[in-house]
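Here's the structure we're looking at; comments come further down.
Omission of a single protein chain aside, the complex is shown with its protein chains in their original locations.
Take a look at chain A:
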Amino acid sequence: MKFNLFRAADGTEGGGSPAGPPVIAAPPVVHSSAPMGPTKIAARDVSVFYSGKQALYDVTLDIPDKTVTALIGPSGCGKSTFLRTMNRMNDTIPGAKVTGRIEMDGEDINAKSVDPVLLRARVGMVFQKPNPFPKTIYENVAYGPRIHGLAASKSELDSVVEASLKRAGLWEEVADRLHSPGTGLSGGQQQRLVIARAIAVEPEVILMDEPCSALDPIATAKIEELIDELRERYCIVIVTHSMAQAARVSQRTAFFHMGRLVETGDTEDIFTNPRERRTLDYITGRFG
């Protein structure tokens, strides 16, 4: 069951803040009845420090496979920080330290034996601002396969690129200009291009950090549609500022506040029946 409480007709967020507690609104969206997979990533007591300053406090969260999990919360609440622990992107920030345990398929990803470079090939990431490389569309998608040696021949690489672009819903728009620069695409197309780039290395998890915040409503709707399709194959974690988007695309929601995980549960429960007062206040727009 999903609720389109916040969804305006054009796919934008519903304007101002609804005053009362959320109201259940029909009709439910069909795709939400898909089954959830087993736990893909398990975080236990994860804390993150940036140059000694704590940004995340003891987060314990299970993230199921073949599901979209939304991380919501006001700015600076630690949701992006938590997202970046799952592919160890915090390693690239000088002075960042992660404590606690994060397991992917039961394996500690912070263990010494795990090479972050290989981990990131399994856990793809899509950023807030579309960041295609200054290369052609083809080369952007071929980037990962080339680095990781995933394609033995030119024709194999061609088919990986084609399949990824198709899966990202971009193929029809760019098939005739694969060798023009990726930076020449529109914002929404660029974002789908970087999604294609991420899935070209066959990751198991895709992390999305506010992937639609720089896009217009139509491009946003396309990305959301795409996220829903990708859910069948991947474990997806999405950070979003838009509660309407969380309600639309996710099956699980985790609410962060002040660096702590406040509440987690099925999206429909969080949005209709939050257990915590702070969650209710946030989703009804009283703060944030």
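Some notes on this structure:
In this section, a contact is a pair of C-beta atoms (placed from the backbone, for glycine too) under 8 Å apart; a residue touches a chain by one contact, two chains touch by 3 or more; residues count from 1.
In the analysis below, contacts and distances are computed from a predicted model.
The subunit not displayed here is recorded in UniProt as "Phosphate transport system permease protein", chosen from "Phosphate transport system permease protein", "Heme chaperone HemW", "Lipoprotein" or "NADH-quinone oxidoreductase subunit K". When the whole complex is considered, the residue among A:A121, A:I137 or A:A254 that touches the unshown chain is A:A121. In the complete complex, the hidden chain is touched by one of A:A43, A:V59, A:M89 or A:I109, namely A:M89.
Shown as candidates are A:Y57, A:F133 or A:W171; the residue that touches the absent chain is A:F133. When the missing chain is restored to the complex, the residue among A:L185, A:V201, A:I223 or A:L280 that touches it is A:V201. Annotation for chain A: contacts to the undisplayed chain at residues 87, 89, 92, 94, 117-121, 124-125, 127, 129, 131-135, 143-144, 146-148, 183, 194, 197-198, 201.
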